[in-house]
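So the structure is just underneath, and the comments pick up after that.
For this view, one protein chain was removed and the others were kept in their places.
In order of appearance the chains are A and B, and numbering begins at 1 in each one.
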Amino acid sequence: MNRELWEGNQAIAEAAVRGGLEAYFGYPITPQTELLEYLSKRMPELGRAFVQAESELAAINMVYGAATAGARTMTSSSSPGVSLMQEGLSYIAGSEVPCVIVDMMRGGPGLGNISPGQADYNQLVRGGGHGDYHSLVLAPSTIQEAVTLTYNAFDLAEKYRGIVVIAADGNIGQMMEPVVMPPMRQIGHADRGWELSGAAGRPRRIISSIGLDPEVMERINARLQARYREIEANEVRFAERQTEDADLLVVAFGSAARIAQTAIREARARGIRVGLFRPITLWPFPYQRLAELAQRIPRLLVVEMNAGQMLNDVRLAVGPQAVVSFYGRTGGQVPMPEEILAQIGGMAPTPSTNGARAIALL
Amino acid sequence: MRGTIRIDANRCKGCELCVGICPKKVIGIADTFTPKGYRPAILVDPDGQCTGCLLCSTICPDVAITVYREAVSRTPAQKHAAAA
Partner (left out) sequence: MLAETMTVVYERPETLLPVVSHYCPGCSHGIIHRLVAEVIDELGVREQTIGVASVGCSVFSYNYLDYDFAQAPHGRAPAMATGIKRYRPNHVVFTYQGDGDLASIGAAEIIHAAARGENITVIFVNNAVFGMTGGQMAPTTLPHMKTTSSPQGRDVATMGFPIRVSEMLATLDGPAYIVRRAVSDPATINRTKKAIRTAFQAQLHGLGFSMVEILAACPINWDMQPEDALQHIKNAMIPYYPLGDYKVIDAVKALA
């Protein structure tokens, strides 16, 4: 296996191509633009569909169209663009068609800035658009992991006929790391039984998210909820490091978890036994495993590049017995290992704060 | 040319566009109601004035009208029957 140096955005784009991406629609926005640029060359080269849309609104609806036609389809954007896509995402969820979305999160709210952030957590894991729905949200912390998750994202989207989000940030998108690229998959598939391919030799099909009769609409919701329970049962993913002997557990996802890992190494060198719990699926959230760990390690430090969004899920998981502290940087600021180390030091060996919430303020 | 029409009363919503457009004035409105509560158009053509001109079927928004015309060329059997 060849290890090659890849930029995150381009690596995700190539992984999607190799995973069977047949139709891509996107719109430029930093720090995701290299993904679009890469595919503007790569997709036509392979005879696959590429359109630079007039807006994120149009891009997501092109994805919606291609998904109804049975394509393996994807778009990518960054926070403000993903906000604009929420209309289409709600329709896609309601219509039960598969697609993949990449969100290279940046500093917000509003126009914010182009520095890395994680403040789309609530929007991504709670649904985001109108109505009761969920996307399966995957948060890579390395480029290799982003490649693997993206490569397999289409299978997940098709299995559950829904949305899979790759939730990364500008760090993952724009840094370079050695990556082993997976092999190119064959594209093309047998009729899936619902896609729009022209009513030849079969009754016509309709793909719609309308359910004018509330009874019908409630049945659609029940079907969606049943599928979400199935996803919760099957797809929870997380990573643990050095939790066996830990007195303190850091909980972080994506690039915040990488930085926390550096702080944990330093803390261990100073004799503080710290472990890391890293959710890979932000939805479904690994509530159960985290609850088990908190039984044994009732002191937790949540680190995020936002004002405390995953924090709520951690609290739900561990209940009121555990002491949960929070450290977050916002607005595109990235926490430094020494800042996290200071937080770890403040909690060890006995917690000096109960449920403290620290957000760096300038 | 002789023609006739058949109006599907269940589809008709009584908009009367066919009534107004008919050049022979052989379409009227029934006293009865459709299941949807409309009074449908009906053909009232005792003298066989309908020519099957297609104006009513063209203007009908509910595509409720089928139009017929007398066949121009007849089979020998039909000619024989007509002559008898």
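What to note about this one:
Heads up, the rule we're going with is that contacts are C-beta pairs under 8 Å (C-beta built on N, C-alpha and C of every residue); 3 or more make two chains touch, one makes a residue touch a chain.
Note that this is a predicted model, so its numbers are computed, not measured.
Among A:198, A:214 or A:320, only A:198 touches the chain that is left out of the view. From the options A:206, A:222, A:316 or A:342, the residue with contact to the chain not on display is A:206. One chain is missing from the display, and on chain B it is touched by residues 2-4, 6, 10-11, 13-17, 20-21, 36, 38, 52, 54-55, 57-63, 65-71, 74, 78, 82. Contact between chain A and the absent chain runs through residues 22-23, 25, 49, 51, 53-55, 57-59, 61-71, 73, 87-88, 91, 95, 196-201, 204-210.
Everything that follows uses one rule, which is that only the chains that are shown with their structure count from here on.
For this pair, chain A with chain B, the centres built from the Cα atoms lie 63 Å apart.
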